[in-house]
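Note that this complex is displayed minus one protein chain, with the remaining chains in position.
Residue numbering begins at 1 within each chain, and the chains themselves are lettered A and B in the order written.
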Amino acid sequence: MQARSMELTVGLFVMAGLLALAMLALKVGNIHALNLGGTYAVTADFNDVGSLKPKAPVTVAGVRVGHVARITINPQTYQAVVTLDLLKKYRFPRDSSASIETAGLLGEQYVSLSPGGSRRYLKNGSKIRITQSAIILEKIISQLLYSKAGHSSGHS
Amino acid sequence: MSWGADTIRALGRRVISGIGRLGHAVLFLVRLMPGLGVALARGRLIIQQLYMTGVLTLVIVLVSGAFVGMILALQGYNTLVRYDAQSSLGLLVALSLVRELGPVLTALLFAGRAGSALTAEIGLMKATEQLDGMEMMAVDPLPRVVAPRFWAGWIAVPLLAMIFSAVGIIGAYIVAVGDLGLDGGVFWSQMQSGVSISNDIMGGLIKSVVFGFVVSWIAVFEGYDAKPTSEGVSRATTRTVVSSSLAILGLDFIMTAFMLRGL
Partner (left out) sequence: MDRRNSTEPLVTVRDLAFYRDERPIFQDLNLTVAKGSVTAIMGGSGSGKTTLLSLIGGRLVPARGAVTVAGEVVASLPRKLLFALRRRMGMLFQSSALLTDLDVYENVAFPMREHTRLPEALIHDLVLMKLEMVGLRGARGLFPAELSGGMLRRVALARAIALDPMMVMYDEPFTGLDPISMGVIVKLIRELNDALGMTSIVVTHDVDEACTIADYIYLIGEGRVIAEGTPADMKKTDAPEVRQFMGGLPDGPVAFHYPAPRYFDDLLRADRP
């Protein structure tokens, strides 16, 4: 009687806690990052990855299709080698290009893929040939300032 | 001159007695260990204590969680809107709650609501000779009285912390979408792209498990160690809240430092 209702309340309490955990995992956390459908890895070389970090999203036309797995450096070319884990359910042409972009002015950086026209597709271990490095704001600004400075000194 | 020496001596005495207390607490935990297994075999007692500690703390956790989430949404919005980044509000709220505020505030609330009650209950059982009576009935109070309360506290804190974070996020959603006019889809999608299950949610869960252990340990130790008088029990209750709060914040700093460095 009394013990029964106490057990019921405790049971409900524990369930509420587990439901909260489930909500955090499914609705708040990114369950897709766990790659339930499996992924395949492709690499892309960049001259400069800017502030790209592992786990950053990989998107095609703004839709998330995978994430950055690793960023290493090629000891011969001194280029950054970015390994991308792409979801198995998507296939992309082999002549697709990859670029590093920034979400908003100060947002985080991500990799954007632009599909090409080839009939052959990227598969595990493929390499994306055409890449566009991160646009680094400071570099653009300093270039702008230098060219301005050169211009004005020539003028005087 | 002698005043300075006295001050330093007083400080030394406090440090020594503090270390001594920690030693006593550790010894107590060691003595409690076999009882923990025995108590686990009698789940009924743990369920009873889960009701006393967990369920009765639930209301304050629900209310606090909702308010903290709503406040975070309002404050976060006001800051983010200056950088035109209000779309990240969901992410900001979720990370703050899941990583930090959920585990820490829940543990602090638990220490104040249930931890102090645990100490007072055990202390009063001691003061009214209930524990002595059990000993004379050949019943060891450690597995029978202390261990179920310890288990219940340890189990309740992580569950409550998850509930706190979830309710907080829902509260923030209501304010953000209902009052501030943010788009609900953006709220959730930004959150999902930025909150990592393995780092952020697991990290918060680990923190709350550690806090649950420490708060329950302090509460049952202070109760069992209390002087069996009404003054002794009230002092022990205060000590539980103070030491638990300090332990929670100190451990939180250490764990956060380790987690952010990716260890």
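To be clear about the criterion, a residue touches a chain if its C-beta (ideal position, glycine included) is under 8 Å from a C-beta of that chain, and two chains touch if they have at least 3 such contacts.
Here the structure is a predicted model, which is why all the values come from computation and not from measurement.
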Problem set entry | Shown chains touched by the chain that is not drawn here | B
Exercise. Of B:D84, B:D132 or B:E231, which one is in contact with the hidden chain?
Worked result: B:D132
Exercise. Mind pulling the chain B residues that touch the left-out chain?
Worked result: 124-125, 128-130, 132-140, 144
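The rule is simple: only the chains that are shown with their structure count from here on.
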Exercise. What is the distance, in whole Å, between the centres of chain A and chain B, each centre taken as the mean of its C-alpha atoms?
Worked result: 36
Problem set entry | Complex contact set, residues of chain A against chain B | 6-7, 9-10, 13-14, 16-21, 23-25, 27-34, 55, 57, 64, 104-107
Exercise. Hey, which residues of chain B end up touching chain A in the complex?
Worked result: 47-48, 50-51, 54-55, 58, 83-85, 88, 94, 98, 158-160, 162-163, 165-167, 169, 188, 191-197, 200-201, 205
